[in-house]
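A single protein chain has been omitted from the complex, and every remaining protein chain is retained in its original position.
Right after this comes subunit A.
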Amino acid sequence: MVEITITYCPFDGYQFSEEDTKCKFCDFDRRRAWNLLKNSSSKSEKKPPWRKLLWIKQDYPDDHVDDTFLDELQKNVNVRAYDYWTVVMESTVISQHISSIVIFIAVFIDLFWGRLSAQNLIISGTVLTIIGYIFWDKSISKTDPAYEYKRWKTAKGAVLFFVTLLGLSPILKTLTKDTSSDTIWALTVILFLANMLFHDYGSENRTNIKFPGSLSTNAAIFASVLLASRLEVNSHVFGLMLFAVEWFALFPIFRRYTKSLSAKFNVALTCILFILATTLFLYISNVIAIIYVLGIIFITFACPYWLIWIQKYKNEIHGPWDEARPKLQPPNE
């Protein structure tokens, strides 16, 4: 601001000395004039800028829209840019799961038509499970030494389960005798869809899941029970149920584990499952095999591209109105 001083009386030209407050000739009030001048000059200056505060009375109308309006708006802060091949790799989780369902259905059809003997299924299933267990055991005892004593418990549990299932097989066989086959096929399709939708595809951070994996596993086991009840021979029923438990309860754990182990293993496993499902179904129905192959190609190659393409329509808005996430410290025991 410019310092204003009045050195002369405007009426008679008297020159003020430093201490003079009034004109000696005409009583002109020097201080008051100075104050008036100061006020008028500050008023002609710009209004004080608008402030985003409610407790001060500001010289602006209530519907004033300031230049700072929506300054704190943030757009798309949480958006990650996806890389095509990473997404393709991640999509293997889904194609693996679909393949495993398709393989299970193929196994059932082969059993139903008598092309596959129950003995072969039971033996190969058990052998693969044991190999898988040894594999798992080796790696987990490396990271968790307290695991040692659990082996005996696991073996006991496995035997108990084996025997129970064997005893239950005749009951399972006749469980849905009064229900028409059409109902069973329809229900099975719905249950496998539920299994596919609710399966826990995430690999890490499994603390915050809305639908636990158990819902998906239960749906699959229920579907297997329904399918098994269509079979004629006790050993077939037992074989299919054993396979179902290995395939839907234990195999996902193995798959998740391979994925965390290395990307190569994961790709290899995906390819094996894909080839297995295709060959099994080629004997059953060419049309379904082709649909399956096209579906897997769509999921693995087209969907990632689609996802990346659709990212540009993403519009996330954040601002001070968002509910804050309280940050708590982990409780120290």
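Quick note on the criterion: a residue touches a chain if its C-beta (ideal position, glycine included) is under 8 Å from a C-beta of that chain, and two chains touch if they have at least 3 such contacts; residues count from 1.
Keep this in mind: contacts and distances are computed from a predicted model.
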Expected UniProt protein name for the omitted chain (select from "Dynactin subunit 4", "GH23146", "Phosphatidylinositol N-acetylglucosaminyltransferase GPI3 subunit" or "DNA-directed RNA polymerases I and III subunit RPAC1") would be "Phosphatidylinositol N-acetylglucosaminyltransferase GPI3 subunit"
Consider the whole complex, including the chain that is not shown, and state which of A:54, A:77, A:287 or A:310 touches that chain. A:54
Out of A:26, A:73 or A:190, which is the one that touches the chain we can't see? A:73
Residues from subunit A at the interface with the omitted partner, ascending: 52-56, 61-63, 65, 69-70, 72-73, 316-317, 319-329
